[in-house]
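Shown below is the structure under consideration.
Here the complex is missing one protein chain, while the rest keep their positions.
Read from first to last, the chains carry the letters A and B; within each, the first residue is number 1.
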Amino acid sequence: MLRSIGVKSIEELFADIPKEVFFTRRLNLPGAMSELELQKHLGSLAARNANAATHVCFLGGGTYDHFIPAVVDHVISRSEFYTAYTPYQPEVSQAVLQTIYEYQTLICELTGMDVSNASMYDGASAVAEAAIMARATTGRNKILISKSVHPEYRQTLTTYNTGLEMEVVEIPFKNGATDLDAVKTALDDKTAGVIVQSPNFFGVIETPRALVDPVHAAGALLVVIADPISLGLLEAPGTYGADIVMGEGQALGNPMSYGGPHLGFFATREKMARRMAGRIVGATVDNRGQRGFVLTLQTREQHIRREKATSNICSNEALNALAAGVYLTTMGKQGIKEVAELCVKKAHYAARKIEATGKFKLAFDAPFFKEFTVKGNACPCKVSDELLKHNILGGLDVGHWYPELQGHLSFAVTEKRSKQEIDELASVLEGVQ
Amino acid sequence: MYPKSFFYTKTHEYVKVEGKTGYIGLTHFAQDQLGDIVFAELPEVGRELKQGETFGVVESVKAVSDCYSPVSGKVIKVNQAVIDTPETLNKDPHGEGWMVAVEIADKGELGNLMTGDEYEAFPKEPH
Partner (left out) sequence: MKKVQPLIFELSSPGRKGYTLPALDVPDVPIEKLVPEGELRTVPADLPEVSEVDIVRHYTKLSQLNHGVDIGFYPLGSCTMKYSPKVNEQVSRLPGFAFAHPYQPEKVSQGALQLMYEMEQYLAEIGGVKRVSLQPAAGAHGEYTGLLIIKAYHLKNGQKRHKVLIPDSAHGTNPASSVMAGFEIVNVKSDERGGVDLEDLKRVMTEDVAALMLTNPNTLGLFDENIHRIAAIVHSKGGLLYYDGANANAIMGWSRPADAGFDVVHFNLHKTFSTPHGGGGPGSGPVGVVEHLVPFLPTPTVDYDGKKYFLNYDHPDSIGKVKGYYGNFGVIVKAYTYIRALGPDGLKKASEDAVLNANYIMRNILGYYDLQYNRHCKHEFVAAPFRIMKDTGVKTLDIAKRLLDHGVHPPTVYFPLIVHEALMIEPTETESKESLDYFINALNAIAKEAYENSEIAKTAPHETVVGRLDEAGAVRKFNPRWRREA
């Protein structure tokens, strides 16, 4: 091979590296391992982590232990799906393109919207993209965001804002939900968008529909961050008038994976499709008259529009979106409703049992979905340690993010939690000093 | 190929003058370079344009191109046909494919543009 290139040694191919920057020593990394050694080493690292297979998980905060049907991993393990690249050559990428089109349809159905993108990194970064889209659509520079939105989502928006330089105003919450009057007072002709979450970080089901008229009257966009599982039961925000519906899609067939890779889903109305970031797959026909799928509206994206692109996003969470698509297809029309109902009923049972201990009380007199916040006298770290002794993961220390809510804990109860597990949770909580 | 009575920019836009009104569009060469045009973003009626300023954007499947105004003036009409059926820009760029009509502010500016003969001879590099 070297001969056909016309060189005598491989070093000649690296000769253009100036000697000042030529790396002369050996990389200081551990030596190569055989496959067997890798399995042992990684196995030992994994074994030192508690996880939902060894512990009962009542933790939430945006990442949830939901049931994942076996068929999901089976499908995403097919080589054609996971070793494919972005479908820029559509003739040999119809599987990826069609499954994204199906995913987009499923998200639109859940959210009540016209167009979805092919995924974003996660719920937190998707919030920042929503702010960018609100600005691009309205030409205005101010965002109102509720303090009941996940703290890491708000923190991510703040970080993105050092680049965007928008005015971001946080709206207080009252009784566990966005203070709607405060939103109406803060709305003005500089507001590009209002961002609320329902169910919110505390698990409370809010009423974003009450904001549709005032937000639109002010000429701004209403952005609703939604829990996709909850949309099996709760009204689709698109139906009541939201302009952008987005959020964290990990709960749809994706493992918790210590925080990533997760899935940012994002949907909007057809007339705003050009302002939406992320890849979009569209249906079309080929030169033989057959239906086919292609990436469309590509001129929004960085590889064409460059500095004028809607966003810099290139790689997304395609395989996680495929998992979500398989999940939603498998659960189907009946299943998504059944999952949501199981979550709600079990969460309320758990809340009742926990209150019955006398040690904790629901913090907010507000409806909740699968997650709820309680207040007690015990220090949250003591609660967490005690639960850990019984191989239970929970509750989330809400006071860590909200200084005014010291001693508040939240618990998430999904369809995976049995009555026995919930009863034991309550029993251990009763014993906490 | 290029109407002699029109005036042309180096960036391949034209203006067809009818009294005080200027009809602005893209030349045959421009639309040919872009390929199938799928979308045109046009300014609002009432907007004041300056000679050389971007007045809109056209998109083909794989490219985006800014459109630069040949003259200064106020936009008085926008061609809905181009918005509804962007292919019109390809099919009839010098006729039905006009994009905006402006009330020309200063006819002297036409002196900065090329005539039909000059544009015909103007080298058109593929980019």
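The rule is simple: contacts are C-beta pairs under 8 Å (C-beta built on N, C-alpha and C of every residue); 3 or more make two chains touch, one makes a residue touch a chain.
All of these numbers come straight from a predicted model, not from anything done at the bench.
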Given the contact rule set out at the top, which of the displayed chains would the hidden chain touch in the full complex? A, B
Check each of A:S93, A:T138 or A:T357 against the chain that is not shown and name the one that touches it. A:S93
In the complete complex, the non-displayed chain touches which residues of subunit B? 35-36, 38-39, 59-62, 86-87
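One rule holds in what follows: only the chains that are shown with their structure count from here on.
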Distance in whole angstrom between the CA centres of subunit A and subunit B is 45
Which residues of subunit B touch subunit A once you look at their complex with the stated criterion? 39, 59-64
Note which residues of subunit A are touching subunit B in the complex, please. 274, 298-299, 304-305, 308
